[in-house]
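With one protein chain removed, the remaining protein chains of the complex are shown where they sit.
== chain A ==
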Amino acid sequence: MSGTFVGMPAFPAAAREAVRDTTLRGNLRHATHTIRAKRARAVAELDDWERLRQAGKRIKDRTLRHLDRYLVQLEESVTAAGGVVHWAADADEANRIVAGLVKATGETEVVKVKSMATQEIALNEALEARGIHAYETDLAELIVQLGKDRPSHILVPAIHRNRGEIRDIFTREMGEWGRPAPEGLTDTPADLAEAARLHLREKFLRAKVGISGANFMVAETGTLVVVESEGNGRMCLTLPETLISVVGIEKIVPTWQDLEVFLQTLPRSSTAERMNPYTSMWTGTTDGDGPRAFHLVLLDNGRTDTLADEVGRQALRCIRCSACLNVCPVYERAGGHAYGSVYPGPIGAILSPQLRGTGSDIDASLPYASSLCGACYEVCPVAIDIPEVLVHLRERVVEGGEAVREGNKVRLRPAKGHAAERAAMRAARWALTRPGALRTGQRLASRTRRLHPRTLPGPGRAWSGTRDLPPVPAEPFRDWWQRTRGGKGGAE
(Lines give C-alpha, C1' and ligand atoms only; values in the text may rest on other atoms or scores of the structure.)
Protein backbone atom coordinates (compact mmCIF):
# COMPACT_ATOMS: atom_id res chain seq x y z
CA MET A 1 0.00 0.00 0.00
CA SER A 2 1.45 3.41 0.82
CA GLY A 3 5.22 3.71 1.00
CA THR A 4 4.77 6.47 3.57
CA PHE A 5 4.05 3.95 6.26
CA VAL A 6 6.83 1.43 5.66
CA GLY A 7 8.64 0.50 8.85
CA MET A 8 5.81 1.57 11.15
CA PRO A 9 6.08 0.00 14.62
CA ALA A 10 3.30 -2.33 15.71
CA PHE A 11 0.14 -0.66 16.99
CA PRO A 12 0.84 -0.98 20.75
CA ALA A 13 4.21 0.79 20.46
CA ALA A 14 2.83 3.57 18.23
CA ALA A 15 -0.24 4.00 20.42
CA ARG A 16 1.86 4.22 23.58
CA GLU A 17 3.67 7.22 22.06
CA ALA A 18 0.43 8.81 20.88
CA VAL A 19 -1.46 8.66 24.18
CA ARG A 20 1.35 10.60 25.87
CA ASP A 21 0.73 13.55 23.50
CA THR A 22 -1.78 15.62 25.47
CA THR A 23 -2.41 18.11 22.63
CA LEU A 24 -3.28 15.26 20.30
CA ARG A 25 -5.57 13.68 22.88
CA GLY A 26 -7.35 17.00 23.40
CA ASN A 27 -7.75 17.65 19.65
CA LEU A 28 -9.14 14.18 18.99
CA ARG A 29 -11.47 14.23 21.94
CA HIS A 30 -12.90 17.60 20.97
CA ALA A 31 -13.43 16.68 17.31
CA THR A 32 -14.85 13.18 17.79
CA HIS A 33 -17.25 14.28 20.52
CA THR A 34 -18.47 17.21 18.40
CA ILE A 35 -19.35 14.95 15.50
CA ARG A 36 -20.80 12.08 17.55
CA ALA A 37 -23.72 14.06 18.93
CA LYS A 38 -24.40 15.69 15.56
CA ARG A 39 -24.44 12.37 13.75
CA ALA A 40 -26.90 10.91 16.22
CA ARG A 41 -29.26 13.86 15.59
CA ALA A 42 -28.95 13.60 11.78
CA VAL A 43 -29.65 9.86 11.85
CA ALA A 44 -32.61 10.24 14.21
CA GLU A 45 -34.36 12.42 11.60
CA LEU A 46 -34.95 9.35 9.40
CA ASP A 47 -37.28 6.84 11.01
CA ASP A 48 -36.37 4.21 8.39
CA TRP A 49 -32.64 4.45 9.17
CA GLU A 50 -32.24 0.75 9.98
CA ARG A 51 -34.02 -0.23 6.75
CA LEU A 52 -31.77 2.10 4.75
CA ARG A 53 -28.77 0.57 6.50
CA GLN A 54 -29.84 -2.98 5.65
CA ALA A 55 -30.63 -1.95 2.06
CA GLY A 56 -27.14 -0.44 1.76
CA LYS A 57 -25.67 -3.70 3.01
CA ARG A 58 -27.71 -5.74 0.52
CA ILE A 59 -26.81 -3.51 -2.42
CA LYS A 60 -23.10 -3.70 -1.64
CA ASP A 61 -23.27 -7.46 -1.10
CA ARG A 62 -25.03 -7.87 -4.42
CA THR A 63 -22.25 -5.87 -6.08
CA LEU A 64 -19.49 -7.89 -4.45
CA ARG A 65 -21.06 -11.27 -5.17
CA HIS A 66 -21.18 -10.47 -8.89
CA LEU A 67 -18.31 -8.03 -9.11
CA ASP A 68 -16.91 -9.46 -12.34
CA ARG A 69 -20.17 -8.87 -14.19
CA TYR A 70 -20.61 -5.33 -12.84
CA LEU A 71 -17.02 -4.39 -13.65
CA VAL A 72 -17.52 -5.43 -17.27
CA GLN A 73 -20.87 -3.60 -17.40
CA LEU A 74 -19.31 -0.46 -15.93
CA GLU A 75 -16.48 -0.59 -18.46
CA GLU A 76 -19.00 -0.77 -21.30
CA SER A 77 -21.11 2.10 -19.96
CA VAL A 78 -18.16 4.41 -19.31
CA THR A 79 -16.65 3.65 -22.72
CA ALA A 80 -19.98 4.24 -24.47
CA ALA A 81 -20.20 7.64 -22.75
CA GLY A 82 -16.80 8.74 -24.05
CA GLY A 83 -14.51 7.69 -21.19
CA VAL A 84 -11.41 5.49 -21.34
CA VAL A 85 -11.10 2.65 -18.82
CA HIS A 86 -7.76 1.37 -17.50
CA TRP A 87 -7.15 -1.56 -15.14
CA ALA A 88 -4.47 -1.54 -12.44
CA ALA A 89 -3.66 -4.72 -10.52
CA ASP A 90 -1.56 -2.90 -7.91
CA ALA A 91 -0.36 0.50 -6.73
CA ASP A 92 2.70 0.59 -9.01
CA GLU A 93 0.64 -0.11 -12.08
CA ALA A 94 -1.95 2.54 -11.17
CA ASN A 95 0.77 5.12 -10.58
CA ARG A 96 2.44 4.27 -13.90
CA ILE A 97 -0.86 4.62 -15.75
CA VAL A 98 -1.69 7.99 -14.16
CA ALA A 99 1.82 9.38 -14.68
CA GLY A 100 1.70 8.27 -18.31
CA LEU A 101 -1.65 9.97 -18.86
CA VAL A 102 -0.42 13.23 -17.29
CA LYS A 103 2.80 13.16 -19.33
CA ALA A 104 0.79 12.66 -22.51
CA THR A 105 -0.92 16.03 -21.88
CA GLY A 106 2.47 17.76 -21.62
CA GLU A 107 1.57 19.19 -18.21
CA THR A 108 3.77 19.06 -15.10
CA GLU A 109 1.18 19.88 -12.45
CA VAL A 110 -2.18 18.48 -11.46
CA VAL A 111 -4.90 19.48 -9.00
CA LYS A 112 -6.38 16.76 -6.83
CA VAL A 113 -9.71 16.09 -5.19
CA LYS A 114 -9.41 14.33 -1.85
CA SER A 115 -9.26 10.61 -2.57
CA MET A 116 -8.51 7.65 -0.33
CA ALA A 117 -7.51 5.46 -3.29
CA THR A 118 -4.76 7.85 -4.40
CA GLN A 119 -3.55 8.16 -0.80
CA GLU A 120 -3.46 4.38 -0.58
CA ILE A 121 -1.24 4.04 -3.65
CA ALA A 122 0.93 7.06 -2.68
CA LEU A 123 0.22 8.69 -6.04
CA ASN A 124 1.60 12.11 -5.09
CA GLU A 125 5.02 10.70 -4.26
CA ALA A 126 5.03 8.59 -7.43
CA LEU A 127 4.15 11.62 -9.57
CA GLU A 128 6.75 13.80 -7.84
CA ALA A 129 9.41 11.18 -8.64
CA ARG A 130 8.46 11.59 -12.30
CA GLY A 131 8.58 15.39 -12.22
CA ILE A 132 4.86 16.06 -11.80
CA HIS A 133 3.62 18.25 -8.94
CA ALA A 134 0.32 17.23 -7.39
CA TYR A 135 -1.57 19.86 -5.41
CA GLU A 136 -4.08 18.71 -2.81
CA THR A 137 -7.10 21.01 -2.77
CA ASP A 138 -9.25 19.65 0.05
CA LEU A 139 -8.66 21.86 3.09
CA ALA A 140 -7.58 19.04 5.40
CA GLU A 141 -5.42 17.41 2.72
CA LEU A 142 -3.83 20.82 2.11
CA ILE A 143 -3.01 21.10 5.82
CA VAL A 144 -1.41 17.62 5.71
CA GLN A 145 0.52 18.36 2.51
CA LEU A 146 1.80 21.77 3.67
CA GLY A 147 2.71 20.32 7.08
CA LYS A 148 4.64 17.42 5.47
CA ASP A 149 2.44 15.30 7.66
CA ARG A 150 0.47 12.06 7.32
CA PRO A 151 -3.33 11.75 7.23
CA SER A 152 -4.95 10.54 10.46
CA HIS A 153 -8.65 10.33 9.62
CA ILE A 154 -10.61 9.19 6.55
CA LEU A 155 -12.85 12.25 6.27
CA VAL A 156 -10.70 14.88 7.98
CA PRO A 157 -7.07 13.85 7.47
CA ALA A 158 -5.88 16.78 9.63
CA ILE A 159 -8.16 16.02 12.57
CA HIS A 160 -5.08 15.77 14.79
CA ARG A 161 -4.38 19.47 14.24
CA ASN A 162 -6.17 22.26 16.11
CA ARG A 163 -6.83 25.72 14.70
CA GLY A 164 -3.68 27.22 16.19
CA GLU A 165 -1.48 24.57 14.64
CA ILE A 166 -3.22 25.04 11.28
CA ARG A 167 -2.64 28.80 11.39
CA ASP A 168 1.06 28.20 12.06
CA ILE A 169 1.37 25.73 9.17
CA PHE A 170 -0.36 28.11 6.74
CA THR A 171 1.74 31.08 7.81
CA ARG A 172 4.97 29.10 7.54
CA GLU A 173 4.40 26.99 4.41
CA MET A 174 1.92 28.57 1.99
CA GLY A 175 4.56 30.86 0.48
CA GLU A 176 6.68 27.85 -0.48
CA TRP A 177 3.83 26.36 -2.53
CA GLY A 178 2.24 29.45 -4.07
CA ARG A 179 0.35 32.44 -2.74
CA PRO A 180 1.45 33.11 0.86
CA ALA A 181 -1.00 33.28 3.76
CA PRO A 182 -2.52 36.75 4.37
CA GLU A 183 -0.61 39.02 6.78
CA GLY A 184 -1.71 38.62 10.39
CA LEU A 185 -3.74 35.45 9.73
CA THR A 186 -5.86 34.58 12.77
CA ASP A 187 -6.85 31.12 13.93
CA THR A 188 -10.61 31.51 13.42
CA PRO A 189 -11.88 28.73 11.12
CA ALA A 190 -13.48 31.27 8.74
CA ASP A 191 -10.16 33.09 8.26
CA LEU A 192 -8.30 29.81 7.75
CA ALA A 193 -10.86 28.75 5.12
CA GLU A 194 -10.46 32.15 3.41
CA ALA A 195 -6.67 31.71 3.35
CA ALA A 196 -7.11 28.32 1.66
CA ARG A 197 -9.53 29.85 -0.85
CA LEU A 198 -7.05 32.54 -1.87
CA HIS A 199 -4.10 30.14 -1.95
CA LEU A 200 -5.79 27.56 -4.18
CA ARG A 201 -7.75 29.89 -6.48
CA GLU A 202 -4.73 30.47 -8.70
CA LYS A 203 -4.11 26.73 -9.02
CA PHE A 204 -7.71 25.94 -9.96
CA LEU A 205 -7.87 28.63 -12.62
CA ARG A 206 -4.74 27.45 -14.44
CA ALA A 207 -5.16 23.68 -13.96
CA LYS A 208 -5.21 21.55 -17.10
CA VAL A 209 -5.34 18.13 -15.42
CA GLY A 210 -7.52 17.06 -12.49
CA ILE A 211 -7.22 13.84 -10.51
CA SER A 212 -10.00 12.41 -8.36
CA GLY A 213 -11.36 9.28 -6.80
CA ALA A 214 -15.08 8.55 -6.61
CA ASN A 215 -17.58 7.64 -3.92
CA PHE A 216 -19.73 5.59 -6.27
CA MET A 217 -19.71 4.24 -9.84
CA VAL A 218 -23.03 3.15 -11.36
CA ALA A 219 -22.59 0.05 -13.51
CA GLU A 220 -25.76 0.43 -15.60
CA THR A 221 -25.18 4.09 -16.56
CA GLY A 222 -21.41 4.58 -16.22
CA THR A 223 -21.99 7.53 -13.85
CA LEU A 224 -19.33 8.52 -11.30
CA VAL A 225 -20.25 10.35 -8.10
CA VAL A 226 -18.08 12.59 -5.92
CA VAL A 227 -19.49 13.83 -2.63
CA GLU A 228 -17.79 16.89 -1.10
CA SER A 229 -18.27 20.12 0.81
CA GLU A 230 -15.91 22.86 -0.22
CA GLY A 231 -16.28 23.12 -3.99
CA ASN A 232 -12.66 22.09 -4.58
CA GLY A 233 -14.05 18.86 -6.01
CA ARG A 234 -16.26 20.73 -8.47
CA MET A 235 -13.25 22.87 -9.47
CA CYS A 236 -11.09 19.82 -10.19
CA LEU A 237 -13.88 17.90 -11.91
CA THR A 238 -15.07 20.65 -14.25
CA LEU A 239 -12.33 23.23 -15.00
CA PRO A 240 -9.43 21.05 -16.29
CA GLU A 241 -9.31 19.67 -19.83
CA THR A 242 -8.34 16.18 -18.67
CA LEU A 243 -9.83 14.29 -15.74
CA ILE A 244 -8.31 11.10 -14.32
CA SER A 245 -10.28 9.19 -11.68
CA VAL A 246 -8.62 6.40 -9.69
CA VAL A 247 -11.28 4.23 -8.07
CA GLY A 248 -11.25 0.95 -6.16
CA ILE A 249 -13.15 -1.82 -7.93
CA GLU A 250 -15.51 -2.21 -4.96
CA LYS A 251 -16.97 1.29 -5.39
CA ILE A 252 -19.56 0.04 -7.89
CA VAL A 253 -23.30 0.04 -7.33
CA PRO A 254 -25.39 -1.87 -9.88
CA THR A 255 -28.17 0.64 -10.62
CA TRP A 256 -28.93 4.36 -10.70
CA GLN A 257 -31.69 3.79 -8.17
CA ASP A 258 -29.17 2.35 -5.69
CA LEU A 259 -27.79 5.85 -5.16
CA GLU A 260 -31.02 6.81 -3.35
CA VAL A 261 -29.86 4.75 -0.36
CA PHE A 262 -26.28 5.95 -0.10
CA LEU A 263 -27.05 9.62 -0.77
CA GLN A 264 -29.18 9.46 2.36
CA THR A 265 -26.85 7.43 4.57
CA LEU A 266 -23.40 8.75 3.60
CA PRO A 267 -23.76 12.49 4.43
CA ARG A 268 -25.54 11.82 7.71
CA SER A 269 -22.90 9.27 8.74
CA SER A 270 -19.84 11.27 7.77
CA THR A 271 -20.34 15.00 8.32
CA ALA A 272 -23.68 14.58 10.11
CA GLU A 273 -25.45 16.69 7.49
CA ARG A 274 -28.80 16.06 5.80
CA MET A 275 -26.85 16.54 2.62
CA ASN A 276 -23.28 17.60 1.95
CA PRO A 277 -22.95 20.98 0.17
CA TYR A 278 -21.89 19.60 -3.23
CA THR A 279 -22.32 16.32 -5.07
CA SER A 280 -21.06 15.97 -8.63
CA MET A 281 -22.25 13.24 -11.01
CA TRP A 282 -20.81 12.76 -14.46
CA THR A 283 -21.15 10.13 -17.13
CA GLY A 284 -18.19 10.01 -19.53
CA THR A 285 -17.68 13.38 -21.20
CA THR A 286 -20.18 16.08 -22.17
CA ASP A 287 -19.67 18.29 -25.23
CA GLY A 288 -18.84 21.82 -24.18
CA ASP A 289 -19.12 21.18 -20.44
CA GLY A 290 -16.21 19.98 -18.35
CA PRO A 291 -13.14 17.93 -19.29
CA ARG A 292 -12.79 16.78 -22.91
CA ALA A 293 -10.92 13.65 -21.87
CA PHE A 294 -11.96 11.34 -19.04
CA HIS A 295 -9.90 8.38 -17.84
CA LEU A 296 -11.08 5.88 -15.26
CA VAL A 297 -8.39 3.77 -13.57
CA LEU A 298 -9.93 0.72 -11.84
CA LEU A 299 -7.76 -0.30 -8.90
CA ASP A 300 -7.40 -3.78 -7.38
CA ASN A 301 -4.39 -3.48 -5.02
CA GLY A 302 -5.45 -6.21 -2.61
CA ARG A 303 -9.22 -5.91 -3.05
CA THR A 304 -9.64 -9.23 -4.86
CA ASP A 305 -7.55 -10.90 -2.13
CA THR A 306 -9.96 -9.45 0.42
CA LEU A 307 -12.90 -10.63 -1.67
CA ALA A 308 -11.61 -14.20 -1.48
CA ASP A 309 -12.15 -14.28 2.29
CA GLU A 310 -15.78 -15.15 2.96
CA VAL A 311 -15.79 -13.51 6.40
CA GLY A 312 -13.46 -10.62 5.65
CA ARG A 313 -14.98 -9.55 2.33
CA GLN A 314 -17.68 -7.51 4.08
CA ALA A 315 -14.99 -4.86 4.67
CA LEU A 316 -15.36 -4.07 0.95
CA ARG A 317 -18.86 -2.73 1.62
CA CYS A 318 -17.23 0.31 3.27
CA ILE A 319 -18.30 3.68 1.86
CA ARG A 320 -15.56 5.57 3.76
CA CYS A 321 -17.90 7.65 5.94
CA SER A 322 -15.63 7.45 9.02
CA ALA A 323 -18.48 7.12 11.53
CA CYS A 324 -16.66 4.12 13.05
CA LEU A 325 -13.58 6.23 13.74
CA ASN A 326 -15.59 8.93 15.46
CA VAL A 327 -17.21 6.55 17.97
CA CYS A 328 -14.20 4.32 18.65
CA PRO A 329 -12.70 4.59 22.16
CA VAL A 330 -9.37 3.26 20.89
CA TYR A 331 -9.18 5.69 17.95
CA GLU A 332 -10.15 8.59 20.21
CA ARG A 333 -7.13 7.94 22.42
CA ALA A 334 -4.50 6.56 20.05
CA GLY A 335 -5.23 8.78 17.03
CA GLY A 336 -4.98 7.84 13.38
CA HIS A 337 -1.22 7.69 12.88
CA ALA A 338 -0.80 4.71 15.21
CA TYR A 339 -2.71 2.53 12.72
CA GLY A 340 0.14 2.86 10.21
CA SER A 341 -2.14 3.20 7.20
CA VAL A 342 -4.25 5.74 5.35
CA TYR A 343 -7.20 3.75 6.71
CA PRO A 344 -7.16 4.25 10.48
CA GLY A 345 -9.69 3.35 13.14
CA PRO A 346 -11.87 0.24 13.29
CA ILE A 347 -12.36 -0.04 9.52
CA GLY A 348 -8.60 0.37 9.03
CA ALA A 349 -7.94 -2.39 11.54
CA ILE A 350 -9.80 -4.84 9.29
CA LEU A 351 -9.05 -3.28 5.89
CA SER A 352 -5.28 -2.75 6.06
CA PRO A 353 -4.39 -6.33 7.16
CA GLN A 354 -6.54 -7.65 4.33
CA LEU A 355 -5.37 -5.29 1.57
CA ARG A 356 -1.71 -5.62 2.58
CA GLY A 357 -1.71 -9.03 4.25
CA THR A 358 -0.67 -9.73 7.83
CA GLY A 359 3.06 -10.03 7.07
CA SER A 360 4.36 -6.87 8.75
CA ASP A 361 4.43 -6.08 12.49
CA ILE A 362 1.89 -3.30 12.13
CA ASP A 363 -0.56 -5.33 10.03
CA ALA A 364 -0.34 -8.36 12.35
CA SER A 365 -1.06 -6.10 15.33
CA LEU A 366 -4.02 -4.16 13.86
CA PRO A 367 -6.69 -6.83 14.51
CA TYR A 368 -5.84 -6.37 18.20
CA ALA A 369 -6.27 -2.57 18.13
CA SER A 370 -9.78 -2.88 19.52
CA SER A 371 -11.66 -3.60 22.72
CA LEU A 372 -14.38 -5.36 20.64
CA CYS A 373 -16.99 -3.04 22.18
CA GLY A 374 -18.99 -3.05 18.93
CA ALA A 375 -19.80 0.68 18.72
CA CYS A 376 -18.32 0.68 15.19
CA TYR A 377 -20.76 -1.98 14.01
CA GLU A 378 -23.72 -0.09 15.45
CA VAL A 379 -22.99 3.13 13.56
CA CYS A 380 -21.83 1.54 10.30
CA PRO A 381 -24.27 2.60 7.52
CA VAL A 382 -23.59 -0.62 5.60
CA ALA A 383 -23.62 -2.85 8.70
CA ILE A 384 -20.06 -4.18 8.51
CA ASP A 385 -19.63 -6.47 11.52
CA ILE A 386 -16.18 -5.12 12.35
CA PRO A 387 -15.80 -7.11 15.63
CA GLU A 388 -16.54 -10.35 13.74
CA VAL A 389 -13.82 -9.61 11.18
CA LEU A 390 -11.36 -8.52 13.91
CA VAL A 391 -11.75 -11.85 15.70
CA HIS A 392 -11.48 -13.70 12.38
CA LEU A 393 -8.23 -11.88 11.58
CA ARG A 394 -6.84 -12.52 15.07
CA GLU A 395 -7.35 -16.20 14.42
CA ARG A 396 -5.53 -15.90 11.11
CA VAL A 397 -2.60 -14.14 12.79
CA VAL A 398 -2.30 -16.69 15.61
CA GLU A 399 -3.14 -19.91 13.76
CA GLY A 400 -2.03 -19.06 10.23
CA GLY A 401 -3.82 -20.95 7.47
CA GLU A 402 -5.00 -20.32 3.93
CA ALA A 403 -5.24 -16.84 2.45
CA VAL A 404 -4.99 -15.25 -0.99
CA ARG A 405 -2.15 -12.84 -1.80
CA GLU A 406 -1.94 -11.15 -5.23
CA GLY A 407 -4.42 -13.64 -6.57
CA ASN A 408 -2.52 -16.73 -5.39
CA LYS A 409 -3.48 -19.10 -2.60
CA VAL A 410 -0.84 -19.10 0.13
CA ARG A 411 -0.55 -20.89 3.43
CA LEU A 412 0.30 -18.44 6.23
CA ARG A 413 2.48 -19.59 9.08
CA PRO A 414 1.36 -18.86 12.62
CA ALA A 415 2.75 -15.48 13.63
CA LYS A 416 5.73 -15.20 15.93
CA GLY A 417 5.06 -13.76 19.37
CA HIS A 418 1.89 -15.76 19.91
CA ALA A 419 3.63 -18.99 21.05
CA ALA A 420 2.63 -18.51 24.70
CA GLU A 421 -0.99 -17.85 23.67
CA ARG A 422 -1.06 -21.00 21.57
CA ALA A 423 0.58 -23.04 24.38
CA ALA A 424 -1.94 -21.71 26.90
CA MET A 425 -4.84 -22.62 24.57
CA ARG A 426 -3.42 -26.12 24.01
CA ALA A 427 -3.06 -26.61 27.79
CA ALA A 428 -6.62 -25.41 28.31
CA ARG A 429 -7.95 -27.82 25.71
CA TRP A 430 -6.04 -30.69 27.38
CA ALA A 431 -7.32 -29.86 30.87
CA LEU A 432 -10.90 -29.09 29.89
CA THR A 433 -11.30 -32.45 28.16
CA ARG A 434 -10.00 -34.34 31.25
CA PRO A 435 -12.32 -33.79 34.26
CA GLY A 436 -10.03 -35.62 36.69
CA ALA A 437 -6.98 -33.59 35.77
CA LEU A 438 -9.04 -30.38 35.84
CA ARG A 439 -10.29 -31.15 39.37
CA THR A 440 -6.81 -31.92 40.64
CA GLY A 441 -5.43 -28.77 39.07
CA GLN A 442 -8.17 -26.55 40.47
CA ARG A 443 -7.73 -27.90 44.00
CA LEU A 444 -4.00 -27.40 43.74
CA ALA A 445 -4.51 -23.82 42.56
CA SER A 446 -6.90 -23.09 45.45
CA ARG A 447 -4.54 -24.47 48.08
CA THR A 448 -1.57 -22.51 46.77
CA ARG A 449 -3.46 -19.29 46.12
CA ARG A 450 -1.57 -17.21 48.69
CA LEU A 451 1.61 -17.93 46.76
CA HIS A 452 0.35 -16.73 43.36
CA PRO A 453 2.20 -13.74 41.87
CA ARG A 454 0.18 -10.63 40.99
CA THR A 455 1.63 -10.55 37.51
CA LEU A 456 2.60 -13.36 35.20
CA PRO A 457 6.27 -14.14 34.64
CA GLY A 458 8.02 -14.61 31.28
CA PRO A 459 5.93 -14.34 28.12
CA GLY A 460 2.77 -13.63 30.14
CA ARG A 461 4.17 -10.38 31.54
CA ALA A 462 2.93 -8.16 28.73
CA TRP A 463 -0.58 -9.60 29.06
CA SER A 464 -0.81 -9.03 32.79
CA GLY A 465 0.90 -5.64 32.52
CA THR A 466 -2.45 -4.03 31.71
CA ARG A 467 -4.79 -6.56 33.34
CA ASP A 468 -5.50 -7.91 36.83
CA LEU A 469 -5.17 -11.66 37.19
CA PRO A 470 -8.49 -13.15 38.28
CA PRO A 471 -8.35 -14.11 41.99
CA VAL A 472 -8.52 -17.86 42.59
CA PRO A 473 -11.29 -18.78 45.06
CA ALA A 474 -10.56 -20.70 48.27
CA GLU A 475 -12.53 -23.65 46.94
CA PRO A 476 -13.19 -24.71 43.31
CA PHE A 477 -16.75 -24.06 42.12
CA ARG A 478 -17.54 -27.72 41.55
CA ASP A 479 -16.38 -28.72 45.03
CA TRP A 480 -18.49 -25.90 46.51
CA TRP A 481 -21.53 -27.07 44.49
CA GLN A 482 -21.14 -30.67 45.60
CA ARG A 483 -20.80 -29.64 49.20
CA THR A 484 -23.66 -27.10 49.33
CA ARG A 485 -25.93 -27.96 46.34
CA GLY A 486 -25.74 -24.35 45.20
CA GLY A 487 -25.91 -22.65 48.58
CA LYS A 488 -28.88 -24.62 49.91
CA GLY A 489 -26.47 -26.36 52.26
CA GLY A 490 -28.06 -29.75 51.59
CA ALA A 491 -30.96 -28.72 53.90
CA GLU A 492 -33.52 -30.86 52.03
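As a convention for this text, contacts are C-beta pairs under 8 Å (C-beta built on N, C-alpha and C of every residue); 3 or more make two chains touch, one makes a residue touch a chain; residues count from 1.
What we mean here is this: contacts and distances are computed from a predicted model.
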item: Listed names "sn-glycerol-3-phosphate import ATP-binding protein UgpC", "ABC-type dipeptide transporter", "LUD domain-containing protein" or "Protoheme IX farnesyltransferase", with the criterion being the UniProt name of the chain not displayed; value: "LUD domain-containing protein"
item: Contacting the left-out chain in the complete assembly, out of A:166, A:209 or A:244; value: A:166
item: Option touching the unshown chain, where A:46, A:84 or A:391 are the choices; value: A:46
item: Touch with the omitted chain, as defined above, among A:34, A:186, A:371 or A:440; value: A:34
item: Chain A, residues in touch with the chain not shown (by the definition above); value: 27, 30-32, 34-35, 45-48, 51-52, 55, 58-59, 62, 65-69, 71-72, 81, 87-89, 93, 137-140, 143, 155-156, 158-159, 162-163, 166, 189-190, 192-194, 196-197, 200-201, 204-206, 218, 221, 223, 229-232, 234-235, 237-239, 249, 256-257, 259-261, 263-264, 271, 273-283, 286, 288-290, 298, 300, 304-305, 307-308, 310, 313, 404, 407
